[in-house]
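All protein chains but one are shown at their positions in the complex.
The letters A, B and C name the chains in turn, as written, and every chain counts its residues from 1.
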């Protein structure tokens, strides 16, 4: 029973099979191989974006930070939610890659930035002269760090604000598949059709070993990006093995199917929590559950070996009820989910 | 017949098997998993270095640049050969990761730096005041970019010079297995016993998909390294899949066996070239052959689809004989090697 | 009537005289000149810190950012107040110089960080693993951005918290003279005796043309700093002209006298504002006044040509009363102060 993170879980058999398929014989390195070409084409099709520039890296931090550095100069201001992964969990990668950009963090319920909050912040930034740096870009996460979702309309509203300020919009899609599955929309609806300029399409949490796609919907935004990726050590020499993972996910809708599977487990957890007297701290819209459970239930779960994070951190240990975060994955056994629910009510 | 680079070739079946083994169930992310622990232990044993700090990344550029940033401040001087991979082929990664360090490049036959050349350069650097930056570290590549090898004694002589100047010695071992195989020594002989302070132990060219180990023989040199790796996007969330690759190579001497296999093919190529009237530009000591072949032989080889680089670049196209570089890999069919040799003499 | 900033005003005649004195003949460049030696000695005496390492730069942003880069790695966390100059007004200089450090901003009344707020933040940072970066340093501003002052005891309390967390304490003293004058203490009381590890001693706002001193009370903290200063273009070749400015201020207590003079004008403004029905938004303890004045008084002042900032920005324009910031300087004519006060009450 490991609900610590979706990255605690494994890789889909189709991913391993794709690696085996890609193996054998010689191909040119650094992305000039047929697997890379097929994977890029497959993702362009998935996103209905025939002109998009797509590049693969192995980690979400690399994907996000490279996009930040691509869209913001070192003296830029990057607007994001105060709980954004790029702010809280990447050890300053966006600042490092960009040469010093400043993350301007904004509040917002459920991990979601509101258009008027963003508009005000952009206005203040624009009026700040040299002191605060140059308005550079906006970044949102979808699914958010709180498991909630921006709908296509909500994304479009933020994109409109960003674009009015002359800023491109980046979407950190570490759990993009979960977002699309949760919303039941097309990937294009949630991205370029809504005004997203650059997407980090997460493969790792979706079922890859370690693979993410950086997508620039406007090719002009990708100028020089290959050099940037190379200089940061994120161009693989045997890139076919990176691309193969994304190819597997993009084939026959596997990415979407795995997203739905993970979400379903979270929904079941949420039902179980509510039924057992717990409360949900956020609506459960993707594959994360933020909830409180009675201290006694927590004690039983821990005693039974269940792994999950207290939220926001260990300081919650003494509370009753206890705030927790549970994250589900496509390959988490339903038995684990049911076992956890049983523990909640076993008292 | 692809002799373009060893990274044009594939992954060893044991590597794929190790990935499959590592899969299944949940483990903690970011390296806190049992596969990582086993892989680190296995490499420490391979290197007979029980106290070494070992960390995994996916690319050689990442490994080298992270070590450079770890051992040199932004205002540092990094001494290396003028043909060093960190100088010619990493798009400024060491400069970027370190915050501006200067690669001070030194000449030397066959890609090898000589102790007196290094000593003189370090002396000049020490006398240059603030202007030229602070003497920070020395980096050598073994096997070198010219396929030649530093022996343990030669490494020790350079280490002595470096240490007398107060500088740590880094070894870029993208082809470390080929070096050890070529020299018939132990890994420890070529590294810490000879004074090497940090090693990048290449897995990718050795038969992994994309995996390198950064090794600090003195744990004190690794302080803060994990943050540096994280901030540059090189900490994998599902790190077991990175570690598993190195574990496979470190198990039962596979790394060494693959190094020998690749070297043998290069030796066979060298023999064939000499027998057919070509010349060797460098002694063939690992898995790279720098040679000249008659223009007619080159034409035949190209016509037959052989892939390899003119050297140092395409400007060599009109020469007769033609200078070329051939790189072999463990999984290159012997038939390819023989076919190429036949083409040389087929006229 | 210019109350926009103390940097809108000029240089003290003694500073110009010192420049003339320093001129003539040849001396060695880059700081190896007698004026620099005398200026460093004079500041060490001012601070009663005979072992301090002192270096001169021309701007406050350079001084602060260089100290941040010296005390924090690129993956570091720098704790500061949310209104700190390094956060709001330096265009990302600390992030740039350090290679990506993250400013962790904390709230606090009147621009002052409270020890328990700091302690909690340091604790959270220490518990965050790699995600949030490495706890690196604490920075406070004195006089603060709101014109308030940390007393020696208050500084000591913050230093204790910082040091318990293993972090050095930096004081941005762009208006250090105003702070010392306002508190009536010795410079040493407010710095090293209270636990400050590095001080930026501002000369520019104090009456120089452009000169600041970076002071490391513990020489060990200054290791490599000269290279850092050089690499960022902040080592002057004709450094005597930078040092001469600080020498003039450090001579015969001029710095202190000018600090008192500026503070006195602010106190007079505060009295006038209160007498005319305005309110003070912060206690006036140095040379800045944050106040509200009736809209009618604001209109009269503007009509008469008075220059000052609405606070926090122009969006305050429609309010009644109007929140404003007034900053005084040693060379601001008392007539200007009185004229402004008269305008407040002229209605």
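In the analysis below, a residue touches a chain if its C-beta (ideal position, glycine included) is under 8 Å from a C-beta of that chain, and two chains touch if they have at least 3 such contacts.
Treat the numbers as computed from the prediction; the structure is a model and nothing was measured.
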Legend entry - Option touching the unshown chain, where B:6, B:33 or B:90 are the choices: B:90
Legend entry - Residue touching the undisplayed chain, where the options are C:91, C:134, C:301 or C:326: C:91
Inset, instruction - Please give every residue of chain A in contact with the chain that is not shown. - result: 30, 73-75, 99-100, 130-131, 133-134, 224, 226-228, 230-231, 235
Legend entry - Touching residues (missing chain, whole complex) on chain C: 2, 4-5, 7-11, 16, 19-20, 23-30, 57-63, 65-66, 90-93, 96-97, 204-205, 209-210, 227, 230-238, 241-242, 307, 329, 332
Inset, instruction - Using the touch rule from the top, list residues of chain B that touch the missing partner. - result: 74-76, 88-93, 95-97, 99-102, 124, 127-128, 130-133, 313-314
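Note that only the chains that are shown with their structure count from here on.
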Inset, instruction - Tell me the angle, as a multiple of 5 degrees, of the rotation that maps chain A onto chain C over the C-alpha atoms. - result: 180
Inset, instruction - Round to the nearest whole Å and give the separation of the Cα centres of chain A and chain B. - result: 34
Legend entry - Intercentroid distance (Cα basis), chain C paired with chain A, Å: 41
Legend entry - Rounded Å distance between chain B and chain C, as computed from the means of their C-alpha atoms: 50
Inset, instruction - Quick one: which residues in chain C touch 2 or more of the other chains? - result: 74-75, 99-100, 130-131, 133
